[in-house]
Structures are given as structure tokens and as C-alpha cells.
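Each chain you see keeps its place in the complex, though not every chain is here.
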Amino acid sequence: MGTEVPRLEGIFPPIPTPFDAGGDVDLAALAENLGWWSRFDLAGIVVLGSNGEAVLLDEAEKLRLVETARTATPEDRAVIAGTGLQSTRATIALTRAVAAAGADFALVLPPSYYKGLMTDVVLERHFRAVADASPIPVVLYNMPACTGIDLSAELIADLAGHGNIVGLKDSSGSVAKLGRIYGEAGRDFRILAGSAGFLLPALSVGAVGGVLALANIAPKECTDIHRLFAEGDINTARETQIRMIAPNAAVTRRWGVPALKAAMEMIGLRGGPVRPPLLPLDDAQRDELHSILIEARILEPKKKEATR
Amino acid sequence: MGTEVPRLEGIFPPIPTPFDAGGDVDLAALAENLGWWSRFDLAGIVVLGSNGEAVLLDEAEKLRLVETARTATPEDRAVIAGTGLQSTRATIALTRAVAAAGADFALVLPPSYYKGLMTDVVLERHFRAVADASPIPVVLYNMPACTGIDLSAELIADLAGHGNIVGLKDSSGSVAKLGRIYGEAGRDFRILAGSAGFLLPALSVGAVGGVLALANIAPKECTDIHRLFAEGDINTARETQIRMIAPNAAVTRRWGVPALKAAMEMIGLRGGPVRPPLLPLDDAQRDELHSILIEARILEPKKKEATR
Amino acid sequence: MGTEVPRLEGIFPPIPTPFDAGGDVDLAALAENLGWWSRFDLAGIVVLGSNGEAVLLDEAEKLRLVETARTATPEDRAVIAGTGLQSTRATIALTRAVAAAGADFALVLPPSYYKGLMTDVVLERHFRAVADASPIPVVLYNMPACTGIDLSAELIADLAGHGNIVGLKDSSGSVAKLGRIYGEAGRDFRILAGSAGFLLPALSVGAVGGVLALANIAPKECTDIHRLFAEGDINTARETQIRMIAPNAAVTRRWGVPALKAAMEMIGLRGGPVRPPLLPLDDAQRDELHSILIEARILEPKKKEATR
């Protein structure tokens, strides 16, 4: 990883993909959102992640999104692009393509369709082949809720020895495992929490930041937790962490991307529709989401335009 | 479903995709295999299924495979093509494309990446949208071991009311559920067992056939079970069923596609390599597989060339 | 197993334990129920099973129940008593005690609290120790929905070689596995389906009967399926099997023992309350259960008193 590459440390929102009324990618809306995120102390963004509906996009759409993300993101901030596909060769091809389009890091989900066959041996060969072929550093992406595969601590620590595998985004929430990886993988291996729900606990065992859906709508609170922890003010960090649990659950585990996009609209960002089979929130869910955002002080009805 | 369409009843091998030494699709090898399967009393074939490594193929490869499959399969036998993708629009596009390429039925996996959001409501809209748009009849494909989603009996029975959803391939092995679907979905809804391991039990509660990986290497035994059951000879059917359990497990749950391709080579078909991340069997696994095939009388070493 | 012992073949209801209004065991109610079941062509009964709320009983209650069950059951019918506890020594002690109280067979659940430690080696030692010490033949009881442990086919086939382990009640519903066990364990090993939902499929791969919650309220239909299968009339057997799926689900997977006891009251048997923490059905559930029983022709409102 050359010195010119932005650092893999701090808070990264995994940005949603805005669609227009016809269901096509809306790059102007994306650029507008990126402009807003640029005002906060974020370390970069993740494009083509789970929250970006990457599995619902075609390849041409993906590359346009990376190009726009790179252009509309400050140069000193990282653009991390999700590139994990089911076959090794397709993953390599997409990784090369996003690198050419300007991505700084590739975030690579494990192949997962043939779950019963995805032994550590198989997964290790896959990730090494991708890392060998990738022109940009690779970040492992552990997301068992979506893939049905939970990368083992042994495998991750082993892969951390590869010169082009530089970190891990972990969405499993198993902080005991993160502690173990921190102990075994070496201090240069960058661990990022995959959800704001356990950001502070992850930091306590060695994570250096997070890729957090919530950071799309609460970038200040997420960066506050990171900063307060670094400053040693655990008590204030904890209060913010606790306050973020309900809104984080709403836009992740409970209602997912449809809620994240609805929340973005509520705070003035360009969320737009989700792509089917995903369905938008119904009215009752939207009302509950709105209350949760107000309760968490992410949304302040009276001065919303002014502050956001 | 017009009268000219082959019937969805009987035994269908979900055919593997042969690759050449360079890892590319080998259509000549496919045609050769199809010639051999044509000699048995099979009802058709499934192309682009799990055993066809569909998730590891690109779209152009998929369409060439369907075209070759249709050309090299007798006209009165069905060519069923797997078309389920993560987005509704991509699934519709692929379904239309395989129909244009000659497929008689579309076999549609549920979207599964956003598992937590795939409620019955979401899945019903998805499948109805696909069925509405599809020029060919749709067969639902329930494969929880790969997708992490187990389609509910309620959902399946409900979807069976759609005029263009004509059947189900079920690989869950829950025959209590199949019985319930048989009772609720109407007798025109075609239930196909998704694995030879429970073919006879599935027939006992109303299934009309099976899509069976084992049928690639043991077509006679699989069609025998189906025929013997229809003739009322349960005892002989059971003996064949029991004999098929070990080889079926070997080429499905235990070792999957790599074992199926290895077994094909052992009986004289064109199996070829798997596509990474899948790895070929190691020597010990191959030896054990060989013994299992002999024990099950699928492979008869001394007269192998003569009979196969 | 001596010749005087009743045979382990046919249909066995796992009988509920009646409690009086004060929550204590009501042996008179039990005897009354047993009198009714004796009128049907059942092969015996299971006492102290999951449906008997065995885990909610103390040891003195258990032994009184076995004594009453043995006294009130025809001599040529088997009384099978559940004796599986967490420790090997307690399981042996209870097995000996129920044998002394008159049980013909012991039905033994695996220990399950230390799930992560229950390897095949551990379980094999446990079952062999129990079988070695038991004065009556042992039937293995696989009930993953309650124990979280799914006994492997290898383990079961291996244990089938023990002279005092004579059969298996399987509630997993995996008929592929039952077929494998039938093929490997030897034809003297008795396989019993653990739920009416898959009785016919289980018979098709070699089971010789079933321990069926539904047989408590629909003994005729359950024994019909078994008899029709034996006579080779699969089509009629299937129609009964399909009709039994909804009521079976109601008294097992959906609502469990509370629904079974409510259904018993509806057909004129002595059900009585469940023991806390179990709660009785609420009114809406009772109404739905009533409709399901009528729909399945288990309950015929107008001539209910006359026929039951």
C-alpha cells in the first residue's frame, strides 16, 4: 500500500445507490449526497456494498458508480468498492475494473452459494487468488447474515499475512473474535466494525474504525464515538453509542436498506426507491422510523433544514 | 402451458457444465453428454442449475448452454433453465433470454442476499412479477442449503394459483411440507423432488418426479424408482432407493459438484474441471467416491466400457 | 428382547399427562384415556415423552404414570417409557426404575445441555452405557427440535449393533436419513416415524410404524395409513396422509402440547391443563384448532358424542 493511498482508519459510510423514478441509477443524486458527507470528518466511503444494493446492479452500473464516487469524494479520502462475486475469475475481473475506475480498496465478500463446500482451504485459495491479481489492496468482508458464511478467525489471521490483504470489515458482531484477530493478525491489519451497534466495543478490542450504515445518516455521532474513544472519554462515547443503537437497528437488522433510504429522505438526502425485490417501508414502519430518529436526536424536526 | 410443451413429470438430471482445460465452457463435451442421457427414459434436463455451476457463469455462457442443450436434447423432452438472480429485473431479463434460446421452463431460485428482508410478501411479489413477464412457464426452486431461504408451504401454495407458475423443485427434503403443498396447491401443480435421497418418499406424498443430480450418473436407477413406484412395486423401488442413498450423498451434500464431475469421468462421461473457487476432489476423496459407486453398482469395473 | 415382549411395530400415541385443577397428576383421567385408546388397533403407547411433559414431571410422578400406563394398557401392547436425562447415571437409574414399574422399552433422548461437547464419541459411550445397564430394550429418540442435537446416521447405525438397542424414534423428518439408517442398521432395527406429518414417506423407506402425537386424537386415521401401506394401497394411504397434515402440524410444530390437550378435550378425552411455563391456547387459537379438526374430519360436530 503506497503512501499516497488514503488510510483505512476511521468511519466510512457504505453508501446507498440512488435510483430515479424509473428505477435507473441516479448519479446526480449520488454526487449530491457525497457533497453532504464530505462536510463531516469521515475517512472515506464504501460503494457497491450491501447497502449499495450491489447484488441488484449490473456491471456497467457498478463502474459508473465507482467513477462518480471517486470524482465526488475528496482525494484524501478512501473510496472502497465491493467486488466479491461467486466465481474467482469474475471477482478478479471486477476488482481490476473498479481499480481502473478509481477505487482505492476492494472489499471482498466470500463466495457463498455452495456453502457446504466453502471450507477454509477453498476460501483461502479464493482470497489469495483475488489478492494476487488485484492492483489495489483487498479488505476482507465478513457478513454472515447475508452470505450464510462466517469467516473463521484462523482463516482471517492467516490471510492477514498476505501483502495485499490489509484489513477486515466484520458485520458478525462477535467482538471476542475481533479481539482474537487483533491479537493474531498483527497490528498493521486494519479491523473495521461492520455496524454501529458494536462500534465502541469493537474499538475497545483493537478495531480502528467502522463501515457503518448509520454513518450515512448520523456521520457526526459515528465519528464522535470514534474520536471520543481515541481521546479516552469512554463515558461520553458510551452515551452516544447507546443512543445510536435503536436507529442503527432500524436501518440495518430490522428494516435494512429500505429504512436507510427512507431515513436519508427524512434528513434531506437523496434516498429514492429501492430496487425490487426490495420493497419500500410501509406507512407504519415509516412513522416508527421517524420517531426513532427523533428519539435518537438524529432528526430534529424544528431545525432540521438548518442543521442538516 | 400449450400442449406442444414437454411435460413436467419424470426424472430430470440437472446437468453439469463442462469446462475445457482453460476453464472455458466446452459445448462439444456438453453435446456428447446429452447424447448419452438421451438413451435413457428421462423426461428432460435442467441446465443452469446449482449442479451446472450457474452462479459461476456469465450471461453469454448461459445462453450458449441453453441453445446447445435445446439442440442436443430430443424435442419431446423438456429443457428447464435456471434463471433466478438477485434482482427482479435481471431475473426477468434472463428468463426472457433463455426462452428465446429455446428453454421450455424457467426454474427460479428466490433472491436471497437480503435474507432478513425476504418476507413472504416480498417473495410473492418477486415471483409473480417474474411469472407475469415470463414467456415460458415458471417452476419454483426451493434450495435452502444454498440460499439460506426456505420457501414456506403457504407461499408456494399461494403462488401455485398463478397461471404461469406450474411446479416446484424442492431440495429441502421436508416431505411433510411436500405433502402439505400437494394437498393445498391443486393436483395440476407439479412437485419434483430435488434430490434422489428422498425421491421415493416424495413420490409417496404426491411428487411426480425429480430433478436429481444422481440422474446424471445413474439415470436408469432413478427412472427405475419412478417407474416401479408408478407400477405399485414399492418393495423393489425401496431397494433401489436405499442403494442410491450413499452415491447420492457423495455427489450432493458431502462433496457436491466436484464429486459429480469426478463420477461422470469415472463412468465415461465428460465431467472436466470445476470453476474456482470450487476445488476438485483430492485423491482420497476420489478413491472413496470410486468405492461408493462400485458398492452402489453404478460403476461395474470389469464391464464399464461395455455398459456405459 | 424375549419373545414375550410386545412388538415394536405399528402406531404408538405418545400420551399426554393429565393434570387436575391443582396442577397435580390425575391418574384416573389417564386410565380413562387409556381405555379409549385400547379400542383402536394401536401397538402400544409411549409414556413420559415430549407430549407427556416429561421434563416438567418429578421422578415420583414419572413412576406412578408408568405403573398406571402398564396397568391400564392391554398386556400384548407395548408400554414405552421416556428415560433420557442429562447425566448418564441419572438416565440409567430412571431406566431401571421404569422397567421395575412395568415399562417394556426405554425411549432415550440424548443429553443435550452441553451441545458443543456432544460428539458422536460422547453420545455413543452414553447410549452404550445406558443400554448395557438397562433391563429392558432401548429405543433411541432423535428430537432435534427440542434437544438441538441431531443424531447422525453413522452413530445410529453403529448403535444399532448393540444387542439391547432395538430401534429409533425419529422426529427430524429427514427421510433420506431414515432410508440410509434402514439400509445400514440391519432389518431387525425398528424405525418409527416421530410425527404423523411424514408417516407414509417414512414407511416407504423402511419404517415399521410411528410414535405420533396425532395418534392420541386420530388413532384410526394413523393406523389406517399404516395398514393401507402394508396392503399396497398407496393412493388411499396418501389421501389420508395428506388430510392429516394440518391437524398434525397444529398439535405438534405450531402449538404443541397445549393444542394436543385442547384437541383431546374437543373429542371427549381428558386433556386438562398444561403445566407452566406452558400456557393454554388462547381463544382464537382454540377456534382455529377446532376448525382444523373439523376440516380434517377428526371432529364431526353433529355426531361427536356418538362416535368418540
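Here the chain labels run A, B and C in written order, and each chain numbers its own residues starting at 1.
Simple rule for what comes next: a residue touches a chain if its C-beta (ideal position, glycine included) is under 8 Å from a C-beta of that chain, and two chains touch if they have at least 3 such contacts.
Note that the coordinates shown come from a computational prediction; the quantities given were computed from them, not determined experimentally.
What is the copy count for the full homomeric complex in this file, when 3 chains appear in place?
4
Criterion: only the chains that are shown with their structure count from here on.
What whole-Å value do you get for the distance between chain A and chain C if each is reduced to the mean of its CA atoms?
Here the centre of chain C sits 50 Å away from the centre of chain A.
Could you tell me which residues belong to chain A and also touch two or more other chains?
Residues of chain A never touch two or more of the other chains.
Which part of chain B faces chain A closely enough to touch in the complex?
For chain B paired with chain A, touching residues are 23, 50, 55-58, 86-90, 111, 113-118, 121-123, 125-126, 129, 145-146, 148, 253, 255-258, 275-279.
Help me check something: in the complex, which residues belonging to chain C touch chain B?
My answer: residues 173-176, 179-180, 182-183, 195, 197-198, 200-206, 232, 234, 238, 241-243, 245-246, 248-249.
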